[in-house]
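Missing here: one protein chain of the complex. Every other protein chain is in place.
Should a chain be cited, it is by its letter among A, B and C, assigned in written order, with residues numbered from 1 in that chain.
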Amino acid sequence: MRFLLLALMFFSCGTSTTFAQQRPASAGPADPKLIEDLIAANRILAMEGVVDGMGHVSVRHNRDPNRYLLSLARAPELVTAEDLMEYDLDSNPVRDPGRRQYSERIIHGEIYKLRPDVIAVVHNHSPSVIPFTVSNVPLRAIAHSGGFIAEGLPVFEIRDAGGLTDMLVNNAALGRALAQKLGGKSAILMRGHGAAVVGKSLPYVVGRSIYLELGAKLQAQAIALGGTVNYLDPEEGRKIEARRDYIRSWELWKRKAMGQ
Amino acid sequence: MRFLLLALMFFSCGTSTTFAQQRPASAGPADPKLIEDLIAANRILAMEGVVDGMGHVSVRHNRDPNRYLLSLARAPELVTAEDLMEYDLDSNPVRDPGRRQYSERIIHGEIYKLRPDVIAVVHNHSPSVIPFTVSNVPLRAIAHSGGFIAEGLPVFEIRDAGGLTDMLVNNAALGRALAQKLGGKSAILMRGHGAAVVGKSLPYVVGRSIYLELGAKLQAQAIALGGTVNYLDPEEGRKIEARRDYIRSWELWKRKAMGQ
Amino acid sequence: MRFLLLALMFFSCGTSTTFAQQRPASAGPADPKLIEDLIAANRILAMEGVVDGMGHVSVRHNRDPNRYLLSLARAPELVTAEDLMEYDLDSNPVRDPGRRQYSERIIHGEIYKLRPDVIAVVHNHSPSVIPFTVSNVPLRAIAHSGGFIAEGLPVFEIRDAGGLTDMLVNNAALGRALAQKLGGKSAILMRGHGAAVVGKSLPYVVGRSIYLELGAKLQAQAIALGGTVNYLDPEEGRKIEARRDYIRSWELWKRKAMGQ
Partner (left out) sequence: MRFLLLALMFFSCGTSTTFAQQRPASAGPADPKLIEDLIAANRILAMEGVVDGMGHVSVRHNRDPNRYLLSLARAPELVTAEDLMEYDLDSNPVRDPGRRQYSERIIHGEIYKLRPDVIAVVHNHSPSVIPFTVSNVPLRAIAHSGGFIAEGLPVFEIRDAGGLTDMLVNNAALGRALAQKLGGKSAILMRGHGAAVVGKSLPYVVGRSIYLELGAKLQAQAIALGGTVNYLDPEEGRKIEARRDYIRSWELWKRKAMGQ
């Protein structure tokens, strides 16, 4: 009887342990300020028209660079703290694997693996950017607000990595190919799809996403005038970005998006 | 006197019966959830700029595939449950024939007749789509959000079916011609007018309407860049649509449109 | 003393009488429903982006076709019943001549003189229409919502009537020239300036103003696609307008603009 009880305890523990071993361990509770900013980032991107019902934004866990935080599958505008999940860099959730998840979360994980400098990632279907993902006219910077564009942004052609697909970057091979193509840049365009934007903080990825959208719109307008276009010199872009922060805009965006 | 009273009762009953016989029978009360979603669909289409004061959306009755639900003639943004009417597939109302009705409701009825797979229909004057209805440049898909466009959408030229008209599809012959031209596709463009969009549920027709509008805008922008455009491969479109749902967006749209 | 008092009374009365004789007589209080609709028309035009701080809308007095109602010089979005003034067809106010008035009210008066069928007039700087006022590419109808455009709308070149001016139609000669150029049409474009739109009621001028703006936008988009454009046949335009009303849209516009 005693043996049976022990065996039972072992078995149930073992079961838990097995599940725990299959699932990555949590890095523990994240900084409440980071959580708050991640919620704000979701809503700002919606407010600014960079995402609609689709798209997502993540941030590395402040306690462990091998974990990142991302909402379950929900429109960014609706995301709350209860929706946030913790993932390892293979994009496995540390808990609640049964919740509906973004099928393209692998974009975040694979970029975090290859880019230790990256702290936050946005994936979006930025409407003014998409035309540049399918055109042989490359996206270039015409305004200092998009200085990071001046370095030249790569375009990910999913056909090169996966042939004729459903266009989703939803497995490790595609995610890795995307991350490799991104290289050391600030953003990558995705053909017929959108973009992935990276940065050293949430204000950076949000700011870059907003000014990538704007930059694409401005360039299209400049082209439509029919004359020659005087693009930013890459050196101008470097100097702009060397002193860039998004402090002033972040205050505005966050207050508006959070209704304060 | 007694006879007269009976005769009077008979006559009045007879009159009612006659009216009831002339009018199609009701399938009974529809699922409240369906009603709620139809109201939401009306408001979402307005909120997203796919319809203005004009345009309409219908859904098949959940109790009878030969009946559909559609508002009386009212701007979609204002539609409430009290405005909903039940129609047979000849687009005759089961009651209240004196209420002001959409003159183009025949679009819905004729499509439901030819397309048993279709559960919901939208007719709109989608502003970015209209230019493609009058241009010899065909609408094509450049983004995965408009995967259903990749199959190629037909254009209905009302002059072929009716000569020089007031452009309204407001009789059975025109409605049938439109439904036939639609064939098995997800949507049909209407020259100088707008579009009709079909799907297997209200979220599908709403989602397709929104992404048809967006897809047209994106393609126009891509063309305006002046370079070559890399369109979606039809196979990509098929794979995208095979796994498409609008669950995440529908949650967002409905909550916003219903002010929740 | 008594004489002096009488003389004084006579003089003061005389002064009033003199003023009253110089000023046109009022047709009396207008229909409250008309007042309400004129306020609504002002706000709808602002809500729909057809006017900004400038532009104005008038309606003929329901008691006298030789009087019309128009706000004092105020942004349409802010107009209230207290701002409405009554004018004769020479655009002289029946009272309060010292209030700040629209310098271009003559547009309304001169059109009412030449067009007995016209009951309401809008003058606006409709942003999508202005490019067509300065281009040799004429505005034409591509969509049934702008059926009245299919008849071909004249363009008023103020240089023909007044040489190099401040572009304002602010005297009787210019107003008359504009009204003559309008002829029997539904609207006239004003070079480098905007448009004047006429109709048989406030819903008509508001509806035409909104769909003139939209029609211009749609045509520009169709042209930008780079292919041929299939314009509305004038006969289609006539048939569309023969059965046009703005009942459904007016209900929407008015409820939204008046916050109901």
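Things to note:
Following the convention adopted for this analysis, a residue touches a chain if its C-beta (ideal position, glycine included) is under 8 Å from a C-beta of that chain, and two chains touch if they have at least 3 such contacts.
Predicted model only: the values in this text are computed from it and were never measured.
Within the full complex, the chain left out of the display is in contact with A, C. Only one of C:I35, C:A73 or C:A161 touches the chain withheld from this view, namely C:A73.
Touch with the chain that is not drawn comes from one residue among A:S58, A:S126, A:S145 or A:N170, which is A:S145. Within the complete assembly, residues 141-145, 147, 214, 217-218, 221-222, 224-233, 235-236, 239-240, 242-243, 246, 248-253, 255-256 of chain A touch the chain that is not shown. Remark: the residues of chain C touching the chain excluded from display are 52-54, 73-75, 77-78, 125, 127-128, 130-132, 134-137, 164-168, 191-194, 220, 223-224.
Here, only the chains that are shown with their structure count from here on.
Shared contacts of chain B and chain C, meaning chains that touch the two of them, come down to nothing at all. Note: centroid distance chain A to chain B, computed from Cα atoms, is 36 Å.
Once the centre of each chain is set as its mean CA position, chain A and chain C turn out to be 51 Å apart. Of all residues in chain A, none touches two or more other chains.
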